[in-house]
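To start, the structure under review is shown below, and the notes come after it.
Note that this complex is displayed minus one protein chain, with the remaining chains in position.
Up next is chain A:
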Amino acid sequence: MQINFNRVYADYQLGPIRSKNVVDGISLELAKNTFTAVVGHTGAGKSSLLKLLNGLLLPTDGEVSVGDLTIDKNGKKKTLNKVRKRVGMVFQFPERQLFAETVEQDIAFGPKNFGFSKEEITQLVDQSLKQVGLTPDILPKSPFSLSGGQKRRVAIAGIIATKPDVLVLDEPGAGLDPEGKQEILAMLRTLHDTHDSTTILVTHDMNDVVTYCDNVLVMEKGQVTTHQTVRGLFSNQNEIDRLGIGLPEPLRLQRLIEEHTGRVFPHVCLTQQELKDQLLEGAHL
């Protein structure tokens, strides 16, 4: 599903404190079936950008459109609910939203709210459970009795069970062990590829960006400073310096090798595999 931001401004309010323009006139276009990473420092407006997509935060000016639905500052309830069905949102630490007595009820909560039939719900629960890599024996358990990684998976299952066209995730791997994090991200990539969905992922880890994402969107002070392909961004060292973002590990190693040997690699290596191939090729010479 195509997503458009048309000169969107938004404020953030917490209690009596109002932060003006945490999203400061953003215009952007996210094409269908793309996997986009959103990176930027804390307070750059990433979370607000995600909330705008879902109508949880309404723009003060401008409009956000998801497919044929448009959200503006008036945000009609009916449209918002349609948008929320279309856009599945996985918050940071999504396991904090678990509440039901059993895993099954918790996963079924979203589909039920969006008006799926009973048969559909049973099917959706099974399907999404499989997609997040869990087995049905977990269904009658209490979500509070599970381990951290399992809770996270159940929470994500609860979101994808609503069959969203767009999946938005705010650091889905935060607080998990490295292995668990890789598993979750790999699972999300598979899900993206098999369902032709549009995925937006907020992350701080450049290794995740190069491993799982097609495009990257860099934010700073409520504005988008660049939006291009992952390879395009990391091929341009000047751009990286200007934006002040870090390098993925393989590329950093490549730069170190280049610095020490004085030999410049023919192209940038974003993954371990690429770097390995490149080095082996070099060894033959």
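One rule holds in what follows: contacts are C-beta pairs under 8 Å (C-beta built on N, C-alpha and C of every residue); 3 or more make two chains touch, one makes a residue touch a chain; residues count from 1.
Methods note: contacts and distances are computed from a predicted model.
When the listed names "Energy-coupling factor transport system permease protein", "Tryptophan synthase alpha chain", "3-isopropylmalate dehydratase small subunit" or "RNA polymerase sigma-70 region 2 domain-containing protein" are checked against UniProt, the chain not shown comes out as "Energy-coupling factor transport system permease protein". Per the touch definition above, the residue from A:94, A:149 or A:248 contacting the chain not shown is A:94. Annotation: of A:3, A:71, A:159 or A:275, A:159 touches the absent chain (contact as defined above).
For chain A, the residues touching the absent chain in the complete assembly are 13-16, 51, 54, 56, 77, 81, 84-85, 87-89, 91, 94, 96-100, 109-110, 112-114, 144, 158-159, 162.
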